[in-house]
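What follows is a short report on a single structure.
Here the complex is missing a single protein chain, while all its other protein chains stay put.
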Amino acid sequence: MTRPFPIAATRRQFLLVAGSAGLAPLLAPKPAAATADSMAAAIREVVGEASVRPGKVKLELPPLIENGNAVPLTVTVDSPMTDSDHVKAVHLFNEKNPQPNVASFHLGSRAGRAKISTRIRLADSQKVIAIAQMSDGSFWSDSVDVVVTLAACLEDSPP
Amino acid sequence: MTRALVNIPKQAKRGETIEIKTLLSHPMETGYRRDTMGRAVPRDIINRFVCSYNGVEVFRADLFPAIAANPFITFYTVATESGELKLSWTGDDGETRTETATITVA
Partner (left out) sequence: MRTPGLLSLIILAEVAGAVVPARAAEIPQSDRRSGYDSMSPETRAMQDDDSANPATFWVLDGEALWNQKAGEANRACADCHGDARDSMKGVAARYPAFYAARSRPIDLEQRINICRSEKQKAPAFAPESKELLALTAFVGRQSRGMPIAISIDRMVEFLDAGRSLFQRRQGQLNLSCSQCHDDNWGKILAGNTIPQAHPTGYPIYRLEWQGLGSLQRRLRNCMIGMRADPYEFGSPEHVALELYLMWRARGMKMETPGVRP
């Protein structure tokens, strides 16, 4: 299947396209995947127009992931967890999986401690973001950049 | 067939914060995989997990395909009174799997 080259927006892109006639398949659009933009949109859906400040949240992920199928993650939020001052929810987002959302955890003053552990899937090396929604309406965040490699010996489909 | 493993203390002091560890047997099929014939394997995940304490919801998680197979979730809750903790996992198929545990709070 061939497509006509799109007219590039910038002169530099146009020169690249013109000089590489044999590279059409490489310039085909990427399959739908989360991008920094869709992650920003997913965050906006939760946060609205409020500002998100770095702090109070600690997101822990191993910097070098053994296997992207099951990545251990712990998120802790510094909060007294009283009726008047507590974490309402913690939301996790990622940059390069097919979808930007990972999970949303809903807490409240009965939690006692705002600390959650789980295991997530990461399709590629990327940024993971945790956003805490506090009872006073403020939002706080932390982010971690992780490196994800494929296993050394790729196997056949299961027996 | 065992579906869930839950680790909750049997006893606690009133007001103590306790850790609850949960593990569910479930493939969390993302919907992005393809089988050997190239057909997409349909999405089938647990999308909601709830913990209620004597009928009151104390923790809830909305889950997406990025949660790993055999979902593992640990969280905390305050031991307010003796009674029953109920954990439920709801799948895309609409079914809810439940485990209960009793706790004695003195």
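In this document, chain identifiers A and B correspond to the written order of the chains, with residue numbering beginning at 1 in each.
Simple rule for what comes next: contacts are C-beta pairs under 8 Å (C-beta built on N, C-alpha and C of every residue); 3 or more make two chains touch, one makes a residue touch a chain.
As the structure is a computational prediction, the values presented were derived from the model and not from experiment.
A.B. asks: From the list B:V50, B:A69 or B:V105, pick the residue that touches the absent chain.
C.D. replies: In the complete complex, the chain left out is touched by residue B:A69.
A.B. asks: Check the options B:Q11, B:S25 or B:T96 and report the residue that touches the missing chain.
C.D. replies: Once the missing chain is taken into account, the touching residue is B:S25.
A.B. asks: Take the complete complex as the reference. Which residues in chain B touch the chain that isn't displayed?
C.D. replies: 1-3, 5-7, 21, 23, 25, 27, 68-70, 72
A.B. asks: In the full complex, which residues of chain A touch the absent chain?
C.D. replies: 62, 64, 66-67, 69-70, 72, 147, 149-156, 158-159
Note that only the chains that are shown with their structure count from here on.
A.B. asks: In the complex of these two chains, what residues of chain A are touching chain B?
C.D. replies: Spelled out, the residues of chain A in touch with chain B are 69-71, 94, 97-99, 101-108, 110-122, 157.
A.B. asks: Provide the residue numbers of chain B that touch chain A in the complex, in ascending order.
C.D. replies: It is residues 17-18, 30, 32, 35-36, 53, 56, 58-69, 71-78, 80 of chain B that touch chain A.
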